[in-house]
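Only a single protein chain was left out; the remaining protein chains are all shown in position.
Chain naming follows the written order as A, B and C, and within any one chain the residues start at number 1.
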Amino acid sequence: MTREPGHLLPSEDPVMLIDPSGRAVASDGREMPPTDALLRAFEGLVSARRLNDQAYALVRQGRLAVYPSSHGQEACQVVAAQVLEDGDWLFPTYRDTAAIVARGVDPVEVLTLLQGDWHSGYDPTIHHVAPQATPLATQLPHAVGVAHAARLRGESTVVMALCGDGGTSEGDFHEALNFAAVFRAPVVFFVQNNEYAISVPLARQTAAPSIAHKGIGYGIPGERVDGNDAAALLQVLGAAVARARAGEGPQLVEAHTYRMQAHTNADDATRYRSQAEVQEWEAKDPLTRLEVYLRSVDALDDATLAGFTEAAEELAQRTRVALNQDVAPNPEDLFRHVFAEPTPQLRAQLDIVLDELDREEVGR
Amino acid sequence: MTREPGHLLPSEDPVMLIDPSGRAVASDGREMPPTDALLRAFEGLVSARRLNDQAYALVRQGRLAVYPSSHGQEACQVVAAQVLEDGDWLFPTYRDTAAIVARGVDPVEVLTLLQGDWHSGYDPTIHHVAPQATPLATQLPHAVGVAHAARLRGESTVVMALCGDGGTSEGDFHEALNFAAVFRAPVVFFVQNNEYAISVPLARQTAAPSIAHKGIGYGIPGERVDGNDAAALLQVLGAAVARARAGEGPQLVEAHTYRMQAHTNADDATRYRSQAEVQEWEAKDPLTRLEVYLRSVDALDDATLAGFTEAAEELAQRTRVALNQDVAPNPEDLFRHVFAEPTPQLRAQLDIVLDELDREEVGR
Amino acid sequence: MTAATVEHQKLTMAQAINRALRDAMAEDPTVLMFGEDVGPLGGVFRITDGLTQEFGEDRCFDTPLAEAGIMGFAVGLAMNGMRPVVEMQFDAFAYPAFEQVVSHVAKMRNRTRGRLGLPIVIRIPYAGGIGGVEHHCDSSEAYYVHTPGLQVLAPSTPSDAYSLLREAIASPDPVVFLEPKKLYWATDEVALGRGQEPGIGRAVVRREGTDATLIAYGPSVPIALDAAEAAAREGRSLQVVDVRSLVPFDDETVFAAVRSTGRAVVVAESTGFASVASEIAARVSESCFHSLAAPVRRVTGFDIPFPPPKLEHFQLPSVDRILDTVDDLQWEDS
Partner (left out) sequence: MTAATVEHQKLTMAQAINRALRDAMAEDPTVLMFGEDVGPLGGVFRITDGLTQEFGEDRCFDTPLAEAGIMGFAVGLAMNGMRPVVEMQFDAFAYPAFEQVVSHVAKMRNRTRGRLGLPIVIRIPYAGGIGGVEHHCDSSEAYYVHTPGLQVLAPSTPSDAYSLLREAIASPDPVVFLEPKKLYWATDEVALGRGQEPGIGRAVVRREGTDATLIAYGPSVPIALDAAEAAAREGRSLQVVDVRSLVPFDDETVFAAVRSTGRAVVVAESTGFASVASEIAARVSESCFHSLAAPVRRVTGFDIPFPPPKLEHFQLPSVDRILDTVDDLQWEDS
């Protein structure tokens, strides 16, 4: 045993550097990240919040089939992307639109999935972002594999693997963390504990002292962080990435946050949680708190904020316009990408569809 | 969080009450079990060791298809059964012949599986012993279900669920422990860590400080015990069963032991471990150590030992004789027990076999 | 219960399933319903709506999010006197439980030579037609029917959903109960109580016809009926058989139907290769060989992953595709 087990346990309280009222608080030995990093995070938060609203509007207008909200979790998602370098990989879930966009993927391509045009709308190899995972926790062993491949080639890639509190109950979570630890793969497992898996509260999900306490069972250090505090996230996730890059192996980080809206537009959150609970979290909003802090240290003024808002508005508008264009996806793609080369049977099946389309055409 | 997390972590060293040389050792606050319990355990060990030898001989004689040895792990297996009451359930693996026999199942019925006559040779409902599990860790969620059913009916059943060190890597281990904790099911998860999963050493299986450290990630207390010390096992497993019965929920117990023989007769252990390592464990033998201790407290004399040996011999002989009888299993059973009522198709398929047999008969 | 006393209610399929669960739970205290979000929320399709409220937290409840765990937990509960009904939230999310289903649920009775049967019902909202994103629209019945020891049912009407679920819960054997998502909102007059409809192992002729037989199940039955309706307008008389019970399979009804028309088209939404449709085509081709005027044809999903929402209509059997195929059945007069 190379490590004293105690070091693998998380701190008793989640790391917090800026409190809900926007004041800096001491957290033993953890430094406040540089102001420019905080400002960059804030810009991302503004953009993410706006984009989330836009996506919700697009659902109402019938342009998106469904949308899992990131409102309330923007700090987790934006910072998860921000701490990565270009060569690193991000493994997001269906909820992590804000993380993927913060990583540089065009929101239009991110929303392809929810628009129903195709499954993954972006090329995973360009920004090193895996397709959004829907089957819970299944992406985590992939993240370990990507990290291990890089390590075998001597590259310094780090992989940021996202999952929800509910996802930690799946066997794949367990197997992924164990593989990562045994192979010392440079993966940061980042759990956004938003208190619910659809309707199921955390207490029905686990009886553990915290999700971060799961790390020690794999020999992986666990950390807890305030998931609505971008500063603390920058500090903790940044350190985890640096540690992984330095070859010290994987880490498990649990962020305490809250999904402010329903699971998706199709969900009715009033069936399982109280308005009072939601309001409690309203007061911990990640945007407000960072804005107050940045203004307090004179790093943000009205003009800068207006600039951020405007850029966010532009991105949202561009997304809206693009999603309102009705470009029908091509059915040929269904048959073309099953294998690198379609089988004779797939070619024959495509012909059935093409023939039907031809006849429709003629029928018109 | 009702429990202070620290209490969920195992002791630094495995609990030991009798050291390898047979001397009682102090283990803070843990009492030596009553001598009659130790003597009963010893009787079980003698029987188990003899039966293991018999099974190996039967493999060599071609009477068994395969046999996974319990040599070296007898203390774990015998005590796991001994701490249970009649209404309790045992969930064994392929390796746990000694536990099942100690629970009262006829060895002839236990060996049916390995003899190739049928899958499970015993009726699980009589002794409350589940069929031996081959797919690793899959039996663990079953154990939780059995325990939960009992609890729903207000019964005081406790379930002893066995698995190996390798099995802890499977997703089902994770899901079972989590379910047990969330539902406070009265299950004792008892891991026989025998250092290997076939050829794979523990270090390739997990980087955790110990397997018992996995408990805290579910809110389950973890314990470590010397798996070659029947006294310590009686103490630790007995306490875990009592705790579960009292409604305090599941527990995870890791026993440190060693598989003295190859994985099965088909395995070649020299490919992955040294003779020196095996010899080291020879010195920790569970039988020798308990014998020395019992003699030292005048609880065992030559006559008693001779009685145990003779009983073990008789059981082994009876097993040998029974397994040497060639009673061909009935192919009708293949079709009869797929569903409670065979489908028309299964009846037609059985007819094919019966017709073939008829014609063979005539052909003779 | 005589026919006169049978209570009927107009219900959607979702309501019919809910009612079957309620009636079964009220009758038998060992029936338990659990899974993901089936408790206070009532399930993402509201199939278990009100059950926790009516029967309490011990009878209808949420579990941690782990399908293998749910399935294994059900095995243990069934081993110890309960009749668990589990919901897999969507078809593709049952895959993590595959080992438990194949190696334990399906085999326990056999492994123990009949001593331990597992009366478990696995409810799976399945198949497409609702514009669901990837992993939410799989037709996974082939995996289950191929596994000996599982009964597999696929209702196509609210009445069947009610009655077959009641039989499934009463069955001493494990049942995979496939609920066609797109029919959840279809309505029907449902006869309540047990035994009002043909039971497990029975197919039914949904529409009489003389020229060719369409064989369908679950989500494809309404399409087959629509096709028969359209064909009738064109002067062709199509018979429609609803298989209902994929395992056990009702050879008698299916073969009699095909023999009566001499032509058959199997319609199923699932990808076609090595599917239920293959099995039906193979056994009909074999057993009705001398009655067949044309080869048995199949209209199934193509051998591709289920398409994204905007393309799914290409994958689903359609009236036109069925009629095209019927047209191909080597009609002498055409």
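Just so we're on the same page, a residue touches a chain if its C-beta (ideal position, glycine included) is under 8 Å from a C-beta of that chain, and two chains touch if they have at least 3 such contacts.
No experiment lies behind these values; they were computed from the predicted model shown.
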Contacting the left-out chain in the complete assembly, out of C:S103, C:S237 or C:S318: C:S103
Residue in contact with the excluded chain [from A:E175, A:D226 or A:D267]: A:E175
Those residues of chain B which, in the complete complex, touch the missing chain: 65-66, 113-119, 134-136, 166-167, 169-172, 197-200, 204-206, 266-268, 271-272, 328-329, 331, 333-335, 338, 343, 345-346, 349, 352-353, 356
Residues in chain C touching the chain absent from view: 68, 92, 95-96, 98-99, 102-103, 106-107, 110-111, 134-135, 142-143, 145-146, 148-149, 247, 249, 271, 273-279, 281-283, 285-287, 289, 292, 294-298, 303-305
Interface with the unshown chain - residue positions in chain A: 89, 118-120, 123-125, 130-131, 135, 138, 140-150, 152-153, 171-172, 174-176, 178-179, 182, 333, 336-340, 343-345
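The rule we apply is simple: only the chains that are shown with their structure count from here on.
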Distance between chain centroids, defined by C-alpha means - chain A, chain B (Å): 43
Mean-CA-position distance for chain C and chain A (Å): 36
Chain C residues counted as touching two or more neighbouring chains: 63-64, 66, 68-69, 96
Residues of chain B engaged with two or more neighbouring chains: 171-172, 174-175, 178, 182
